[in-house]
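Below: the structure, in structure tokens.
The other protein chains are all here in position, but one chain of the complex has been omitted.
Moving on to subunit A:
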Amino acid sequence: MEPAEAEFLAEKELVTIVPNFSLDRIHLIGGDLGPFNPGLPVEVPVWLAINLKQRQKCRLIPPEWMDVAKLEEIRDQERKEDTFTPMPSPYYMELTKLLLNYASDNIPKADEIRTLVKDTWDTRIAKLRLSADSFVKQQEAHAKLDNLTLMEINTIGTFLTQALDHMYKLRSNLQPSESARSQDF
């Protein structure tokens, strides 16, 4: 899966905005979006929020986990633990990128937040690399990976699955069996 596709899925998450226009309830195929009144916060999916912000029709409110103290806590927790800690949102990476790109003026201390999220990401990817390495070395058949977000799995996923497939093919060709495929013409 491409990172762009992971971002597409992340855009379905809900985020709070404060519109500066008014519109009554709209009935989308995916569900209803509440009446919009200027000055009153309302929840919309990220794809709509970004679009409205670009047209200068609203102000974005950062999710409650996107705050320096909270992110520092998460980063330190991640560094302490050997396994993966639960992340505040399964799409934290994509949401950070989208919100900081399009609405950094609505988010206090945007640069610090960017650095903190990047640090957490680097720690998690390093842990992931180590564990993938040991998975392949010990030729495990199964791994449990809770608390990993889609973006992280994608980053390493295609490479890992293809490498494992190759190794399986090499291993099964070592043992000649009657089901060995060979082309007879």
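Heads up, the rule we're going with is that contacts are C-beta pairs under 8 Å (C-beta built on N, C-alpha and C of every residue); 3 or more make two chains touch, one makes a residue touch a chain; residues count from 1.
In this section, contacts and distances are computed from a predicted model.
Engineer: What name does the UniProt record list for the absent chain among "DNA replication complex GINS protein SLD5", "BHLH domain-containing protein", "Spermatogenesis associated 17" or "Integrator complex subunit 11"?
Structural biologist: So, among "DNA replication complex GINS protein SLD5", "BHLH domain-containing protein", "Spermatogenesis associated 17" or "Integrator complex subunit 11", the name matching the hidden chain's UniProt entry is "DNA replication complex GINS protein SLD5".
Engineer: In the full complex, which of A:P3, A:P88 or A:G157 touches the chain missing from this view?
Structural biologist: Counting the whole complex, the residue in contact with the absent chain is A:G157.
Engineer: Tell me which of A:I26, A:L40 or A:L130 is the one touching the absent chain.
Structural biologist: Result: among the candidates, A:I26 touches the missing chain.
Engineer: What is the set of subunit A residues that contact the non-displayed chain in the whole complex?
Structural biologist: Subunit A touches the missing chain through residues 1, 5, 8, 21, 23, 26, 28-30, 33, 47-48, 51, 57, 135, 139-146, 148, 150, 153, 157, 160-161, 164-165, 168, 171, 183-185.
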